[in-house]
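Yeah, one chain of the complex is gone here, protein chain that is, but the others are all in their spots.
And now, subunit A:
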Amino acid sequence: MPTIGVKRDLLFEALGKKYTDDEFQDLCFAFGLELDEVTTEKQMLTKEQGDVAAAADASEEIIYRIDIPANRYDLLCLEGLVTGLRVFQGKVKPPKFDFVEPAQRQVLKIAPSTAQIRPFAVAAVLRNVTFTQDSYNSFIDLQDKLHQNICRKRTLVAIGTHDLDTIQGPFSYEALAPDQIKFVPLNQTRELNGIELMDFYATHAQLKQYLPIIRDSPVYPVIYDANRVVLSLPPIINGDHSKISLKTKNVFIECTATDLTKAKVVLDTIVCLFSEHCAQKFTVEPCDVVQTDGTSISYPELAVREERVSVKRANAYIGINEPANKLADMLTRMYLEAEVDAKDGDTLKVKIPPTRHDVIHACDIYEDIAIAFGYNNIKKSLPAFMQIAKQFPLNKLTEQLREQVAQAGFTEALTFTLCSRDDIGLKLNKDIEAMPAVHIGNPKTLEFQVVRTTLLPGLLKTLVANRKMPLPLKLFEISDVVLAAANSEVGARNERRLCAVNCNKSAGFEVVHGLLDRVMQLLSVPWKTGNANQGYYLQAAEDPTYFPGRCAHVMFNNAVIGKIGVLHPSVLQAFELTTPCSAVEFTIEPFV
């Protein structure tokens, strides 16, 4: 969930009312926002960098940090937030956005070469903008928030904004070999080519994360003006030549993308939120973007879509019973202008503005009605049907056995499913490569390399961490291990195991053996003797995890279901245990 920081006093001035922190929190809560923190620039600097000296000159103006739902891009800056809240409070109507046709449109031409790297581009112009320091900062912050969220860290969309009066259309979007691109990057003085640029920003705190998006490509995307001045090298950096400043009057906005839908949303969002600062409020100058096939498309789209929703269905979905005109009012407060269709009285005509690209289905409209109505005003009800409930049989058996094993004097552990390769391999004297283990592709640390194939390491780690407890320590766990299994749908399956260890001054094989006998007794499984076909028994086995001659397979109806034995001293040593242990581990799935 993105968080934006806005100056409280500016916010209240724009809202036309002063609130206490609690009052504003309540307003946010009802609208689906969260006042995350009340702070100052000084506090933030001190907290983030722990550097009191750096923070000394910082402002002590109160800043509200507000959590914005991830789909509400239109609320990611002060301008959008204020409009959203004022409309919600019914103080203003949702603004209407208009095009202003220039004598001659700006043109952005997409070269076929861009298909190799970043095939889409859209553009727009804002005319006669007046920036203040605050609105300028807000403009930069909004681009950053969009880059971080909907643009997926510039991989899907990258935004470039330029002082139109410093450049000359038509513009050309091309992809060229890195060494052919030369320009002075934003806020630099030296001209760099594409290769030098990658080196130059390799250690840059903010920009280095974007370099891999294009670094290894044979061509880099670049936008030129008519005089071959570089506007930007997306998604890395703009040129210094066309940078916007407080004095900038006319802004050229371009978005390059690998996802055209998102590029259109981003462009709509920026122009809708900042056309407020144009001399002619809420107007935008369209641009022609010439596609590789020669056709021309006009951007931004600023499309207003009309959805028709049934009043009956909307009421039924939420569980309320409000008349059509009330629902229309509620939607208008949610930035979705609505009116009742006079013809049938049950249909609402809802206008979805270009700021609300998150509305893609009628259910999104139902939600806005519910929010405007107030979630906490909706009448409670309960589903009417009845059902005879059923437990998952494996879990039912697990619950029954846990109780019984604890009654037998063993204490339950709850250990991690993920572990290191060594935990289930080397430390147990086993070869990890020979195991049907599931391997994680992107572990952040050694503890998350594999999914456990045995419950034993978790119990041994629990023993080590509790060395101060009096002996004997008897632990158990009934939980899942995961085994690679070619015949299953995803290539792996869980197996429910029971594992128990006895840790004492002597290994005490008979203790875990006795537990096995008890569990089998509880499961009505007889001890198999003579020629009987059914039952359980132990069959001597060799396993490097266990002491030679002190290990057996647990057999059930002549199939191996687990192991029992005295742990090998080298295993104890690997887990830093100094007391002997015996252990039993077997699957309980045959007994479901």
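Assume contacts are C-beta pairs under 8 Å (C-beta built on N, C-alpha and C of every residue); 3 or more make two chains touch, one makes a residue touch a chain; residues count from 1.
Operating definition for what follows: contacts and distances are computed from a predicted model.
Comparing "phenylalanine--tRNA ligase", "3-methyl-2-oxobutanoate dehydrogenase (2-methylpropanoyl-transferring)", "Exosome complex exonuclease RRP44" or "BolA-like family protein" against the UniProt entry of the hidden chain yields the protein name "phenylalanine--tRNA ligase". Taking the complete complex into account, A:Lys379 is the one of A:Arg190, A:Lys247 or A:Lys379 that touches the chain left out. Checked against the full complex, the one of A:Asp364, A:Asp422, A:Asp517 or A:Asp543 touching the unshown chain is A:Asp364. The residue touching the chain not shown here, chosen from A:Leu418, A:Leu523, A:Ala541 or A:Ala574, is A:Leu418. Although one chain is hidden here, its contacts on subunit A can still be listed: residues 1, 29-32, 34, 69-72, 149, 152, 155-156, 259-262, 316-320, 360-364, 366-367, 370-371, 375-376, 378-392, 394-395, 399, 402-403, 405-418, 438-444, 447-448, 451, 458, 461-462, 464-466, 469, 473-476, 480, 482, 484, 486, 489-494, 496.
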